[in-house]
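Of the protein chains in this complex, all but one are displayed in their positions.
Each chain carries a letter (A, B and C) given by its place in the written order, and its residues are counted from 1.
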Amino acid sequence: MKNNKTGMTLIVKTITRLTVGLILLYGIYIVLHGHISPGGGFAGGVIIALSFIHLMLAFGRETALKKLSQTAASVLESLGALMFLAIALLGFLGGYLFFNFFLHKGKPFDLFSAGIIPLCNIAISLKVGAGLFAIFAALILFKGSGKEE
Amino acid sequence: MELQLLLLFMIFAAVVAVEVEDLLSSVIAVGAVGLGLSLVFLILKAPDLAITQLVVEILCLIILIRATIKKDLPLLRDGRWLFNTTSTLVFIALFLIFAYFALKELPGFGQPIMRVAKEYINNGLEKTGATNIVASIILDFRGYDTLGEATILFTAVMGVLAVIRSVGRIKDEK
Amino acid sequence: MLPFFVIIPLGSAFLISLLGKKIRKFGDILANLGTLSLLALSLYSTKLVLAHKILVYKVGGWMPPIGICMVLDGLASFMLVTVNLVSFAIALYSVSYMQKYTDKYRFYTLFMLMLAGMNGIIITGDLFNLFVFLEIASIASYALVAFGTEAEELEASFKYAIMGSVASSFVLLGIALLYSYTSTLNMADISLVLAQKGTGLMVSFVAVLFLMGFGLKAALVPFHAWLPDAHPSAPAPISAMLSGVLIKVLGVYAIARIFFNIIGINNISLSILMFLGVVSMLIGVILALAQWDVKRLLAYHSISQIGYVILGIGLGTPLGILGGVFHLFNHSVFKSLLFLNSGALDYALGTRDLQDMGGLREKMPITANTNLIASMSIAGIPPFNGFWSKLLIILACIQSGRIIYAICAVVASILTLASFMKVQKYAFFGKLKERWQDIKEIPAFMRLSMIVLAIICVMGGLLIIPLFKPFLQSAVDVLLAGKGYKDAVFGAIR
Partner (left out) sequence: MSEYILCLVLFCIGLYCVLRKRNIIKIIIGLGIIEYAVNLFFVLIGYRTHGRAPILAKDQQILNMVDPLPQALVLTSIVIGLAVTALIVAIAIRLYEKYGTFDITKINRLKG
C-alpha cells in the first residue's frame, strides 16, 4: 500500500495496518462462536463490515474497494441471503420450514454443535457484512460525486 | 440504583442531543445515549445485545457523521412556535399520564411472568444443542423472524442503492 | 404450502438482485412468473379454506406458543387473493412502464420484497412476526416512493419514511406492553390470556397505541398527511400498489385482525372506528375536489375510500362487515386501475395536470374506456362493483340506525362522482389540443393489464351472488367470530 495523498496521516495508516486484520479475525471468531457465547452472526457481521470501513476511512476509498469491490459486495450479500433461505428450505427434509434437520445435535459447548445454528450464523454474517459495506460504500461514493464538494 | 443513574444519564444526553445547536455535537451526544444503552443492556444481563448495540452504534455514528460533516444548521422559529410546542408538550404529557396508570397493571419490574420463556430455558439445550439460549431462539425457535430481519437489511441495502442513483429517469428525446 | 406465499417472492427478489443486472429481461420474466404463481396459489388457497375452514402451519415444527405459526383462514385467503391479483396486473404493467427508469431490476427486487412483506403480514399468526414483515413492506415502499430520485420524490419519501417509522415504533411499543402483560407473542395465545386475565386500562392503552400506529399506515384522517405526497410521487405501478393494497394490508387488515380477533371489540372501539371512517371519508373527498394533478386527486380519493372500508368494518354487523370487506376488494381493483390509467397518461403525454389535457379519447381509446369504467365504479354507478359495496355499507348503516353516517356516505359518493366527472371532462372529452396530435396509445403489456383490471371491475358485482359469496362470507365469518379465532387456531393445531 503506497502512502499517496488519499486517506489519513501515516500514523493512522500504520496503526490501521496492524489492527485491521485483528478486527477481521475477531469478527470471524464472534460469528463462529455465536451459539456458545454472546455475539452471533449479526454482531460478527457488523464487525467484519467495520474492519473494511476502517480500511476505507484510513486509506481512502480506492484501497478498500480494491479489496472488496461494490459489485462483489452486492453479489456476496445476495448469496448470503440465498444461503439463509436455502437453509430454511432444507428444513423441508424434516417436514417443516426452518426444521433443525441435524438429528444429532453434537456435544454442547463444542464448536460443531447445535445443528443449523452455526450455519445460519455464517450466512447472516456474510449478508450483514457485505450489505453494510455496500451501504457505506454507496454513501461515500455518492459524497465524492456530489455537486457541493 | 446504578440502573436509574444510567437511565438519567441517557435522558440527559438525549436532551443535549435534541437541544444543542451544533449538528456534530448533537450526533456525538446521541452516540453517548447509544453507548449508555449498551451499558444498560450489560446491567440487565443481555450480553448479546450489549455487543450488538455497541457495534451498531459505532456504525450509525460513522454514517451520521459522514452525512452531517460540513453542513449548515438553520436556526429559525416561526410565528406559531409557542403554540405548536405547547400542543406537542400537552400531547406528550397526556401520553405519559395515561402510560403511568396503564403501567401499574403490568407485572412489576424484575418479575416477568415468563409463560413461554420457561420452555426455552428448560428445554432449549436439549432441543437445539446451543448453549446460548438467545441464539437458539433467534435461529431455531423463531428462525422465521430472523429470515425477516435479514430481509429487512437486504431491503435497506437495495433501497439505499436505488435511492443513491444519480439519474433516476431516462429522459425523453424531446 | 403456506410458507410459499413468502418464499416465492423472497426467493425471486434475491435471484433478481443477483442475476438481474447481467441477464436482460430476467427481472421481467421472474417477477411476472412469481406473481402469476402467487395468484394461482392464492386462488387455490380459497378452495382449501372452503374445505378446511382454517389451516395452521408450524414453522420449524415447534408448537405455536413456542415457535411461530402461520394461519390461513377466510380473511387471510381473501386478502391474499386481493393482493396477488393486483400485484400480478401491476407486474405486467411494469414491463413496459418501467422502461422510463434506470436500473429496472432494482425496481423488481424492491417490488417483490414489498409483496413478500405484505403476504407475510397476512399469513402470519404471530404478533412480532407481523411487525417484522410490516417493516419489510414499509422499508421497501419508502425506497420505491423515492425511486425516481427527483427532488419532489425524495421529499415525499422522507416525510413518509419519518412518519412510517414513528408509527412502527408505536406498534412495537404496543407489542412490548402486550408481551409483558401476557408473556406470549402468538396471537391466539394472547387472545386466550387476555380472556383469562380480563382487560383493563393496560389493554386500552395498547389499543390506542395500535390504533395510532396502524391508523397512520392506513392514512386515517388525523394521520393522513403523508399520503397525498407519497402516493403521487411514486412511479405509477407503485402508486397503484400503495393505494390499492399496501394501505389496506398494513392498515385495515392489521386493525381488523388485532381489534376483532385479538384484543376483542367493544362498543367504544367500534364507534371510534366508525367516527374515524366517516371523517376520513368526508375530508378525503372534499380535499380531492380542488386538485388538478390526476395522481394527487386519486390519492385523496384513497383516503376517502379507506374511510368507507373502515366505516363498514366498524359497524360490526354482518351486513356492514360484508360491505366493508367487499369494498376493500373493489377499491383495490378500481383504484389500481385508475392509477395505472394516470400512469398511462403520464407515459404518453409527460404531464399529469388535467388542465393540459383534453380530447384524448380518440387518441387513446383503451385508456379512456378503462378509465371510464373505473371512474363509474369508484363513483358507485349501478352495474359496476363499487355500487354494490357502497350500497351494502349504506344499507348496513340504516339497518343499525345510524342515519347520519348513511347520509354522509351518500354525500361522499356524490362528491366522488363530481370529482371524477371533472377528470373525464378535462382528460378525455372536449377538443384535442394541438400539441397532442401525434401521441400514440401505450404499449401492449400496459393495455393488457388495464383491460384485465377493467373486466374485474365490471364483473366484480357478481361476487355477492350466491355462487361466489362463500369467498367473501368466509372472510366476514372470521371477523364476526371475534375471539372465536383462538379456539379455531388451537383446534386446528390438535
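FYI, contacts are C-beta pairs under 8 Å (C-beta built on N, C-alpha and C of every residue); 3 or more make two chains touch, one makes a residue touch a chain.
As the structure is a computational prediction, the values presented were derived from the model and not from experiment.
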Contact set of the excluded chain (shown chains only): A, B, C
Touching residue (missing chain; options C:Met63, C:Ile162, C:Met459 or C:Ile493): C:Ile162
Per the touch definition above, residue among C:Leu130, C:Ala143 or C:Ala396 touching the missing chain: C:Ala143
Residues from subunit C at the interface with the omitted partner, ascending: 128, 132, 135, 139, 142-143, 146, 149-152, 154-158, 161-162, 165-166, 168-169, 172-173, 176, 179-180, 185, 225, 229, 233
Where the missing chain touches subunit A, by residue: 37-38, 40, 42, 108-109, 132, 135, 138-139, 142-143, 146-148
Residues in subunit B touching the chain absent from view: 3-4, 7-8, 10-11, 14-15, 17-18, 23, 26-27, 30, 33-34, 37, 40-41, 44-49, 52-53, 56, 59-60, 63-64, 67-68, 71-74, 76, 78, 84-85, 88-89, 92, 95-96, 99-100, 103-104, 106, 108-112, 114, 116-117, 120-121, 125, 131-134, 137-138, 142, 145-146, 148-149, 152-153, 155-156, 159-160, 163-164
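Rule of thumb we're sticking to: only the chains that are shown with their structure count from here on.
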Category of the chain touch graph - line, ring, star, complete, other: complete
Pair sharing more residue contacts (C-beta pairs) when A-B is set against A-C: A-B
Euclidean distance of C-alpha centroids - subunit B vs subunit C, Å: 29
Centroid spacing, where centroids are CA-atom means, of subunit A and subunit B in whole angstrom: 21
For subunit C, residues that touch 2 or more chains besides their own: 10, 14, 17, 59-60
Where subunit A touches two or more other chains, by residue: 74, 78, 81, 85, 88, 97-98, 100
Contact set on subunit A toward subunit C in their complex: 74-75, 78-79, 81-82, 85, 88-89, 91, 94-100
Residues of subunit C touching subunit A in the complex: 3, 7, 10-11, 14-15, 17-18, 57-61
Sites on subunit B touched by subunit A in the complex: 47-48, 50-52, 55-56, 58-59, 62-63, 66-67, 125, 127-132, 134-136, 138-140, 143-144, 146-147, 149-151, 153-154, 156-157, 160-161, 164, 166
